[in-house]
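All protein chains but one are shown in place.
Think of it as A and B in the order they're written, each chain with its own count starting at 1.
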Amino acid sequence: MSELHVLCKIADAEYVLPAADVLQMESFTGATKVPGADEQVAGLVQIRGRVVPVLDLRVVFGLPTISPTIDSRVVVMKRGDRTVGLLVDYAREVLKIPPADFQPPPAVVTQQTEGLVKAVVQAGNRLLMLIDFTKVIGEEREHAE
Amino acid sequence: MPEALIVDDSKVMREMEMACLRAIEGVVFTQAASGLEALERLSLKPFDFVVLDLNMPDISGYEVIEFIRGQDKLRALPILVVTTRGDEGSRARAMSAGATRFMTKPFSPESLLGEVRALTAARPGATP
Partner (left out) sequence: MTSGQSGSQGGGFDSADFVAGFITEAEEHLALANANLLSVEDAAAKGQSTPRQVRELFRSLHTIKGLAAMVGVEPIVEVAHAMESVLREADASAGRLPVGAVELLLNGVRAIEHRVKALEKRQAVPAAPTKLIDALSTLRPSAPRDGAGDGEQTTLAPEIWSKLSGAERSQLVQGLSAGRRGLAFEFIPTPALAAAGLSITAVRERVAERAEIVKVVPRSLPTSERSPGGLAFVLVLLTDGADAALAEVTAATPDAFTPVTLVARHAPAAAPVVEGGAVEDELPEDALRHRGVVRVEITRLDEALERLSALVVTQFRLGRAVAAMRVAGGDVRALAPIVTENGRQLRDLRASIMRARMVSVSELLERIPLIVRGLGRSTGKVARLALETSRAELDKAVAERIFPALVHLVRNAVDHALEPPAERRAAGKPETGLLTISCRELSDSQLELTVSDDGAGVDAAAVARRAGAPIPTTDEALLELLTRPGLSTKEEVSTTSGRGVGMDVVKRIAVDELRGELTMRTKRGQGTTFSLRIPLSITIVDAFSFVCGDETFVVPVAMVEEIQEIDLGLTTRGPDRRRAPRPGGDRRRTARATEMIQRRGQAVPVLRLEEVLGLTSAAEDRSAVESGGGGSARRKAIVVRRHGEAFAFAVDRMLGQQEVVVRPLEDRLVRVHGISGTTDLGDGRPTLVLDLAALGGRLVRDSTGAPPP
């Protein structure tokens, strides 16, 4: 995997996402709500002509929601044929993290986050968590013929 | 301005060949997607050389070569035969049918270019 990762913050915690999967990052000024969608779906946004569903990672991680701030970002990720935006409080830095530095998270973390945190890494004196994008978007195995 | 006839029923193959041969100064490409089309083109306008695939529908590359060699005005036309490897015996058959040179896919751009230059250098007054 590439070494570049996007650093984002949600509440006080710091997370990373693989830059290779990131299409773009945009400021967030609100989304069109989708009545009937899951609570974690903040809504739909239009970015560069593309309509993208946005997941509020605060809701996904069980945190209270906040009004968008000037730092709020939608990180648009693409994996396979799914393009989904993740709403975070802050996302501006890109870090270079060698794959070998990632460690599996403690078992209790895996359990409590239901696998949403895939790995952890030490960067300086911070502990960063790697988000499992496929788990977040609820990707099940496709039943193809 | 060398006039080149590129014959292959695969469009992407023709594009690859033309990309390789663009280095020839002033080259002008005419494409044909079948042996029949190739013969038709050849009958209506003079060409400096032909790059010909053997594996085509309607009539095979061999038949095209035989027909070309049977025509007075085309007897000396340089023909480079390009075919996929594994076609044992095709080289001998192509050469005896009258091909000038023979090469197999996959080829590198340099080798195709080299073959064509060798093809056209053999002709007096040719512009390689």
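What we mean here is this: a residue touches a chain if its C-beta (ideal position, glycine included) is under 8 Å from a C-beta of that chain, and two chains touch if they have at least 3 such contacts.
Treat the numbers as computed from the prediction; the structure is a model and nothing was measured.
Engineer: In the intact complex, which of the depicted chains does the undisplayed chain touch?
Structural biologist: A, B
Engineer: Among B:5, B:21, B:97 or B:119, single out the residue that touches the unshown chain.
Structural biologist: B:21
Engineer: Considering the whole complex rather than only what is displayed, give the residues of chain B touching the chain that is not shown.
Structural biologist: 9-13, 15-16, 19-23, 33-34, 36-37, 39-40, 42-44, 55-59, 63, 67, 70-71, 73, 83-86, 105-110, 112-113
Engineer: What chain A residues would touch the chain not displayed?
Structural biologist: 32-39, 41, 44-46, 49-51, 53, 55, 80, 82-84, 137-138, 143, 145
Here is the rule we use: only the chains that are shown with their structure count from here on.
Engineer: At what distance in angstrom does the C-alpha mean of chain B lie from that of chain A?
Structural biologist: About 55 Å, centre to centre.
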